[in-house]
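Removed: one protein chain of the complex. Kept in place: all other protein chains.
For clarity, chains are labelled A and B in written order, and residue numbers in each chain start from 1.
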Amino acid sequence: MNMSARRSFQMVLIVTFGLLFVFPLYWVCISAFRPEDDIFRYLSPLRIWTFLPNRVTFDNIVTLWMSPFARAIFNSIFVAVATVAGGLVVCAMAAFALAVIEFPGRSLVFTVMIVSFLIPFDAIAVPLYNVMRGFGLQNTYLGLILPGIGNGLTVFLLRQFFLGLPKDLREAGLVDGMGYFQIFWRIYLPLSVPALISAGLIMFIFQWQAYLWPLLIAPRTDLKVAAVAIAQFSSAYDVSFGVIFAGAMFVSLIPMIILVVFQQYFTSSVASTGGKE
Amino acid sequence: MNRRRNLYAALFFLAPAIISVIVLRLWPALVAVHYSLLAPRATSYSFENYTYIFGDPVFRNSLWITLIYSIIVNPLQIAAALGLALLMNNRLPTTGFWRTLILLPVAIPQSVSAVIWAVAFRPDGLINAVLAPFGIGPQPFLTSPDQALACIILMVSWVGVGYWMTFLIAGLQDIPKSLYEAVTIDGANRWQRFRYVTLPQLRRPLTFVLVADTVANFLVFAPVQILTKGGPQGSTNLIMNEVYTRAFLQGDRGSASAATVVLVLLVLIVVLVQFRLMNDSGEQSR
Partner (left out) sequence: MRSLRTRVGLLLLATSMIAASGAAFAEQVTLNFLTAEKDETVAPVIAGFEKLHPDIKVVHTTVPFDSMNATIEARVGGQDSSIDVFLVDSPRVPAMANRGYLMNLNEFRDAADKVSNDVAMGVVSWKGDMYALPLWTSTQLMYYNKDLLDKAGIPYPGAKEEDRLTYDQVVDLAKKAQAAGAKFGFLPEQIDRYYQLQPLFESIGGGSGLTGPDNLTPDITNPKWIEAAEFYSSLFKDGIAPRGVPNDQMSSVFTSGDVAFYIGGPWQFRPFNAAEGLKYGVAPVPYFKGGKPVVPTDSWAVGISPYAAHPDEAKKFVEYMSINPEGALLSVANNPIPPTNEEAYKTYIDGIAALNPDVGPAAKEIMTYELAKNSVSRPRSIGYVAFEEIMNRAFSDIRNGADVTTTLQQAQDQLNSTLARIQ
């Protein structure tokens, strides 16, 4: 098989998988433009209207944006971005200490970090709520952001990455008279951009997906996040699927834009780490 | 002198993370342990809640289901994520776009993804409509105790595989090209290059994905809650759904906390075993 045939085959596979994964989302998007009655009407058997709306309406989009959805999207972005910014600093520092500095009790601290992300967040939501209320943080952005910042999973990811960087880097820094903070800031962080992006992704997704916690700590209308705002369109007696799907469409659009932008970093960071092991 | 300096430095670097982890995770978890030791109407600690849940066939079944689920879903997702990562790790035009599409499902609120899949799995729904032209009769999917767990696995994999793939792609791109060049000169074929360069070099990202994916799968519950509520006949009653049901639907805080503690211990054991295995195999292949 020659090179270009192999490449075409690979491209076919990539496109096939891409389409398979995105099809449910495509269905969400077309449903967002359907009148409520039509959403479940053309499921089976397959026909052209299963894949295309036969009556197009913008009512769902209008209803969605007439509600405080714009505010909710802003809240979600703000909370996620603030978490990523704060969390990266906190977690990268912790990971650096766990990977680079030798001190007594290191494995104990590492175990604590691991245990922290084994704890199901939903199961401790009520006691955590009481802690946060003790600090007066209900209905505040800080109440939404803080639980995302100390993320054991992120610490774990970054530690794995730092361990992969050559030990000589630390020694060289120490010989040059650098303190640990300078080694961290000047040597490790610049080499870790791809890992930091991955870590940011973890924290971003954590907040973007968060549902029960925002609902408990900040139910006030002007603090609602997007996932909660969308859930609001289903009540005991009626569920507005069209509007929910319209919400889901926009909620997935924003990460998509962010991801497309960051894709470049993923690919351009290759081999920048130099002499590994 | 050096040791003390190291200790202070470590304290400085670790303090924010440790404080937040203790206040926001471990302390509330300790409260849950406290509740798990208080039987209904009791004022002193006992293991009554634990004996109660282990005597309860519903809880024992949920442990069993969780075990089966984990044994299937984790290897499946990791193999799929690794396969996709290898496929998508190239410089062909538009690959970045397709990668993003595969990652996208993780960005949708789980409540919405569950609605999508509920529609897909309806007996008169999309999947049966797609199968019909191939001569496959209507499948019961979520209404059958034999198929419901597989449906849940399909849905969580749709959500998760792209996510884990992303971490593996990042790992793949950190492998120095020179290593591949070296073994290619030695005449290694594709498989040998994968076996002797890619896999060992991917050990750390793989360990991360293995551990993180396992934990995530142990804690899955929104899809179960929305798609099946644990049924039919308990066949999808994963332990996290059981915890949620006890805590928020049945209002039994004691046994919900006990079940949580059991869950955390279970995951901890599995994760420790995984660390041990990954480190060993890593040492060997070096």
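Note that contacts are C-beta pairs under 8 Å (C-beta built on N, C-alpha and C of every residue); 3 or more make two chains touch, one makes a residue touch a chain.
Computed from a predicted structure; not experimentally measured.
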| task | Looking beyond the chains shown, say which of B:Phe12, B:Trp27 or B:Tyr52 touches the absent one. | result | B:Tyr52
| query | Of the listed residues B:Pro140, B:Pro176 or B:Pro200, which contacts the missing chain in the full complex? | reply | B:Pro140
| query | On chain B, what residues meet the omitted chain? | reply | 40, 52, 56-58, 118-119, 121-125, 140-145, 229-233, 245, 248-252, 254-255
| remark: Contacts from chain A to the absent chain lie at residues 36-37, 39-41, 125-126, 129-130, 133, 138-139, 212, 215-216, 219-221, 228, 231-232, 234-239, 241
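Everything that follows uses one rule, which is that only the chains that are shown with their structure count from here on.
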| query | Which part of chain A faces chain B closely enough to touch in the complex? | reply | 7, 10-11, 13-15, 17-18, 21-22, 24-25, 27-28, 40, 43-46, 50, 89-91, 93-94, 96-98, 101-104, 106, 109, 112-124, 126-128, 130-131, 146-147, 149-150, 152-153, 155-157, 160-161, 163-164, 179-181, 184, 194-195, 197-198, 201, 205, 208-209, 211, 226-227, 230-231, 241, 244-245, 247-248, 251-252, 254-256, 259-260, 263-264, 266-267, 269-271, 273, 276
| query | Touching chain A in the complex: which residues of chain B? | reply | 3, 6-7, 9-10, 12-14, 16-29, 31-32, 84, 87-88, 90-92, 95-113, 115-117, 119-120, 122, 124-126, 128-130, 132-133, 158, 162-163, 166-167, 169-170, 173-174, 176-177, 204-205, 207-208, 211-212, 215, 218-219, 221-222, 240, 243-244, 247, 256-257, 260, 263-264, 267-268, 271
